[in-house]
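In this view, the complex is presented without one of its protein chains, the others remaining in place.
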Amino acid sequence: MRLSVLLFAHYRELVPSPSVEIEVRTGATVREAIARLRAMPGWEDLPEEPTVAVNREYSQPDRELHAGDELALIPPVAGG
Amino acid sequence: MRLSVLLFAHYRELVPSPSVEIEVRTGATVREAIARLRAMPGWEDLPEEPTVAVNREYSQPDRELHAGDELALIPPVAGG
Amino acid sequence: MKATGDRTKAPAGDPDPCFVSACITEEPIQAERLLDLGSRADGALLLFVGRVRDHNDGRPVARLRYEAYTEMAERELEAILREAADRCEATRIEAVHRTGTLEIGEASVAIAVASPHRAAAFEASRYVIEEIKKRLPVWKREVYADGSDAWVHAASEDPPR
Partner (left out) sequence: MKATGDRTKAPAGDPDPCFVSACITEEPIQAERLLDLGSRADGALLLFVGRVRDHNDGRPVARLRYEAYTEMAERELEAILREAADRCEATRIEAVHRTGTLEIGEASVAIAVASPHRAAAFEASRYVIEEIKKRLPVWKREVYADGSDAWVHAASEDPPR
């Protein structure tokens, strides 16, 4: 199944592109999707367990993903 | 010696005048000045130990007064 | 009434001391003016505004009348601001308390604190409003819809004997 992945702030500087579409097995977890990303050429520098949001909500690494989900990698925030 | 006395808010409604000049012995304390006030006709309803300010500063009942001091009787405050 | 206290802007090269400004006034409070308080080093601004509510203790209020021992109140307010500055490391504090007749929604008090960091601003602002309620020689009279009125006694105080 297909997922869209978004990167922000300094995570963008670790990889070739600020967003990407990836293909993972049906029922894959967030952890598996991150591993898939880090296996792509040029994406090795992403952290192993970044904070993530799925469909704009903070999520855990073992969350199951669905086709069309929006996965975002969230570097340590610095708002305010 | 002569003192001026000021009254505010509901204390004003207990007495015939919002301010008054009184004569007390040299070296009189705040407590003595209050007793002197309460001995005046129409001033009996003042409290025995009101919060007071001398020369615009909160003061204790045993504070000694000086000629020309401004004594103010301060009802419970309700600012803000 | 005139503002007492010091400049609200520090002189160049001397950003450390706290400058305070205390004012008791019959004029409407322009709270938005206080949003400019502070310098380029102050990352936090906290503005507290106390406003006249349309009820108190369940009873509808039509308006308030504030009376002050003005000369003492300005002196006491400035003392409160200096204490807040000393305790909290705020760098600019300005406070205004209104007197006279106030309609519902009008500001009775405004307190602005500017500080490099937010914790100091919150602490200082809270300290100032709590001390105002305890110490500022100001009294308010509630006027009700039927035209009757009564002095408001602070709940935490013992009534005078």
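Labels A, B and C are assigned to the chains in the order they are written; within every chain, residues are numbered from 1.
In the analysis below, a contact is a pair of C-beta atoms (placed from the backbone, for glycine too) under 8 Å apart; a residue touches a chain by one contact, two chains touch by 3 or more.
Keep in mind the model is a prediction, meaning the values are calculated, not measured.
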Query raised in the report: Where does the absent chain make contact, in terms of the chains shown?
Result: A, C
Requested in this report: Quick one: say which of C:E26, C:D54 or C:D86 touches the chain that got left out.
Outcome: C:D54
Query raised in the report: For subunit C, which residues touch the unseen chain?
Result: 31-32, 35, 38, 40-55, 104-105, 116, 118, 121-122, 125-126, 129
Query - Hidden partner interface residues of subunit A, rising order - result: 6, 8-11, 47-50, 53, 56-58, 72, 74-80
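The working rule: only the chains that are shown with their structure count from here on.
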Report summary line: Of all chain pairs, the one with the highest number of C-beta contacts is B-C
Query raised in the report: So, what's the distance in Å between the C-alpha centres of subunit C and subunit B?
Result: 27
Query raised in the report: What positions in subunit B touch 2 or more of the other chains?
Result: none
